[in-house]
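Left out: one protein chain. Kept in place: all the others.
Every chain is named by a letter (A and B) in the order it is written, and numbering of its residues begins at 1.
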Amino acid sequence: MDLFWLAVSTIAVGVFGCVAWFWGSNMILDRIWPPRGPNAGDNIRKANQVRPWLFLGPAILFLTLYLVYPVIDSFWRSLHNANGSRFVGGANYSWLLGDGKFRESMRNNMLWLLVVPALSTLFGLIAAQLTDRIRWGNIGKSLIFMPMAISFVGAGVIWKFIYEYRAAGETQIGLLNWIVTSLGGQPQIWLTLPVWNNFFLMLVLVWIQTGFAMVILSAALRGIPEETIEAAILDGASPWQVFFKIKVPQIMGTIAVVWTTITIVVLKVFDIVFVMTNGQWGTQVLANLMYDWMFRGTPDYGRGSAIAIVLMILVTPIMIWNIRNARREAG
Amino acid sequence: MRTILYLTATALSAAALSAGGAAAQLVIEPGSDDRINWQSLEDFKAAHPDLEGQSFTLLGPWLGADQELFTSVIAYFQDATGARVNYSGSDSFEQQIVIDSEAGSPPDMAVFPQPGLAADLAEKGHLKPLGEDTAEWLRDNYAAGESWAALGTYAGPDGEQALYAFPYKADVKSLVWYVPENFEDAGYEIPETYEDLKALTEQIAEDGETPWCIGLGSGGATGWPATDWVEDLMLRMNSPEDYDAWTTNELPFNDPKVVAAIEEFGWFAGNDDFVAGGTRGVSSTDFRDSPKGLFDSPPACYMHRQASFIPSFFPGGTVIGEDADFFYFPAPAEGDLGQPVLGGGTLFALLSDNAAAAAFVEFLKTPAAHEIWMAQKGFVTPHSGVNPEAYGDETLKKMGQILLDATTFRFDGSDLMPGAIGAGAFWTGMVDFVGGRPAQQVADRIQQTWSTLN
């Protein structure tokens, strides 16, 4: 019981600390430059120059310490040898260019980038639209969302019961092979079929990420003002037209957000590949390759970090696209 | 604000520590079982009177049942010294030990399942040398002691060779598991030589049955069971010196001798008539599922080559020695290679100057520390000073005997190679080989990776 109260009080202290910072710092700011009295206008202007940084302060601090610093550290390590004792310049990068596994990972990551965000967003949109219109929608949502709540190791087992292979003639315990053999086909070792196995792995991530897309898109769909939809219906628009011509354009921004987020998840995809194939049979991806070099057997940070840097460079186009978006929204 | 947070967090973890300190029970009442050398425990206790109240952290790979067994041994150390051992097991041990020692918060002691990683940490200066006395003790008290001492001896940060890790708990890998009654029913004899083993394989196939169950699947480590096969075959086709040279790459991976051993493995695994599920099934069958074929009716296979741990994956209720048994993976009759045995072991290394942790190494030298685990299950030891009668069952005793009788004992080669090979390219290569790539190409490719290591 003691532990319980200690836990509760720590939680309270932690949360209170955050609230206190924002509230307190704004109070102080308003004291220094009160938004009333003779200099009100001047004060507000001054305060407004400082306030964004009060609002952003904690976030910037965290981002710098917990993300920017490790990135710089990785970059530094990527210029060094396996145990960081010697500066090797670009040697790790030139090694990467010649490494077969790296090229395979790049190719696979590109495939993942093409397939997973598109399918997840599409299914998520369909799921959101359908479940918003039915009585048992909340239950339906929860069921589609459930894969998100299952740990990756659990997901690995789930899909083992789908893809598992047993020799022809034995009882199949994998659903897919059972279906195939029931229809008179030969059982397949799905996860070793060249190129196709990548798609079987992608399916797992689509299955998981659809729940994410659905939740975000559903919130956006519900945010569309009723009257625009009603107006369209009164004008005689069919449900399809309402969906594609009215709703989808209104939530285009959110769709882009979902797409971007899933794209980044895909860039970092690691657990699924790690648990199911560990990158064998031509399914290697960048994040798993990086893990291999960093933690498998004798670690080589130089190479692991170089792969991490490549991974981060790949996100640049998305960043540029976001800068342009932000400028447009601001203007 | 931050200070308050920090204090609360500290208070919380302090409370947690005292709450969790339930005393572990001793599984065997001291003095009750006369197979165990209780005197050695008393001597140890007398030699370490000043550890009362101290504690150290120990990180290892054992979880589940293994963790329980190891904890039962730790209890005797705690009882004798009054010091406390905080053992924690991790399935991502390799990752965690690297992160913790690099970040400056290592455990006081760690149990390494692979010597390669220990060697790497020793070179970076994270491990403390155990001293020449302990090395001497290993040479004198372990069967084939020289090779056990060598297993824990690495170059330190200054390049000096020293003993950094203490081997405790061994595995025997050169075992073939079978169901005696199935052999009896079919009239098969346990092969005495490697030639007999191949003849038996062919005979079973001729009878329209499948001789072997081989499964390489292991999630992220898929392929490793095949490396054990190749290592066992290396020891049966080449001298121990060649084997040693192979693990250090003095003998290149694509040397004809190595390629021949891989091809020899292909003789078993590459023949659809010899393996359950056909060659295609080999790389995708999980190694944990694969021995189950022995127990199917009708049997999916008759033999399964795997290390001493595998019975924990036999179907529930299987009695070893009756329902299932093992024989030594036999050596060729021709030639002078004797009876080579492939094995493995876990290594204890110190990462701090904690006195209690250092005393734990001394504890591991006592026969009692070995006999207490032997009397339970899943433990064999090369310690020649222990009482073999202490083994909990005949099976363990038989394995222990294989270990003590070996004319050549060699450690799992993939554990000795650099991680990128032994826990990477070698695994993947074997999956490729079983998938149909020629042995020469596979070996060339592994050698190529090895050459690029800096």
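The working rule: contacts are C-beta pairs under 8 Å (C-beta built on N, C-alpha and C of every residue); 3 or more make two chains touch, one makes a residue touch a chain.
In this text, contacts and distances are computed from a predicted model.
Visitor: If you had to name the missing chain as UniProt does, which of "Carbohydrate ABC transporter permease", "Glutamyl-tRNA(Gln) amidotransferase subunit A", "Lipolytic protein g-d-s-l family" or "Sulfite reductase" would it be?
Guide: "Carbohydrate ABC transporter permease"
Visitor: Taking the whole complex into account, name the chains on display that the unshown chain touches.
Guide: Contacts of the omitted chain with visible chains: A, B.
Visitor: Of A:Arg86, A:Arg103 or A:Arg133, which sits in contact with the chain we cannot see?
Guide: Counting the whole complex, the residue in contact with the absent chain is A:Arg133.
Visitor: Would you indicate which residue among A:Ala149, A:Val195 or A:Ala231 is in contact with the undisplayed chain?
Guide: Considering the complete complex, A:Ala149 is the one touching the chain left out.
Visitor: Write down which of B:Asp286, B:Glu362 or B:Asp393 is the residue touching the left-out chain.
Guide: B:Asp286
Visitor: Spell out, residue by residue, where the missing chain touches chain A.
Guide: Residues 3-4, 7, 10-11, 14-15, 18-19, 22-23, 26, 30, 35, 48-49, 51-53, 55-56, 58-60, 62-63, 65-71, 73-74, 123, 126-127, 130-131, 133-134, 137-138, 140-154, 157-162, 171-175, 178, 207, 210, 212, 215-216, 218-220, 222-227, 239, 253-254, 257, 260-261, 264, 267-268, 270, 287, 290-291, 294-295, 304-305, 308, 311-312, 314-316, 318-320, 322-323, 326-327, 329-330 of chain A touch the chain that is not shown.
Visitor: For review purposes, identify every residue of chain B that touches the missing chain, sorted by number.
Guide: 5-6, 9-10, 12-13, 16-17, 19-20, 57, 61-67, 86-92, 96, 98-100, 102-105, 179, 181-182, 185-186, 209, 219, 286, 288-289, 292, 296-299, 309, 312-313, 315-316, 319, 322-323
Assume only the chains that are shown with their structure count from here on.
Visitor: Any idea which chain A residues touch chain B in the complex?
Guide: So the residues of chain A touching chain B come out as 2-3, 6-7, 9-10, 13-14, 17, 20-21, 81-83, 88, 95, 156, 165-167, 170, 189, 191-192, 274-278, 280-281, 292-300.
Visitor: Spell out the residues on chain B that touch chain A in their complex, using ranges where they run on.
Guide: Against chain A, chain B makes touches at 1-2, 4-5, 8-9, 11-12, 15-16, 19, 92, 94-95, 98, 114, 116-117, 119-120, 123-124, 219-223, 276-278, 280-281, 283-285, 300, 418-424, 427-428, 431, 435, 452-454.
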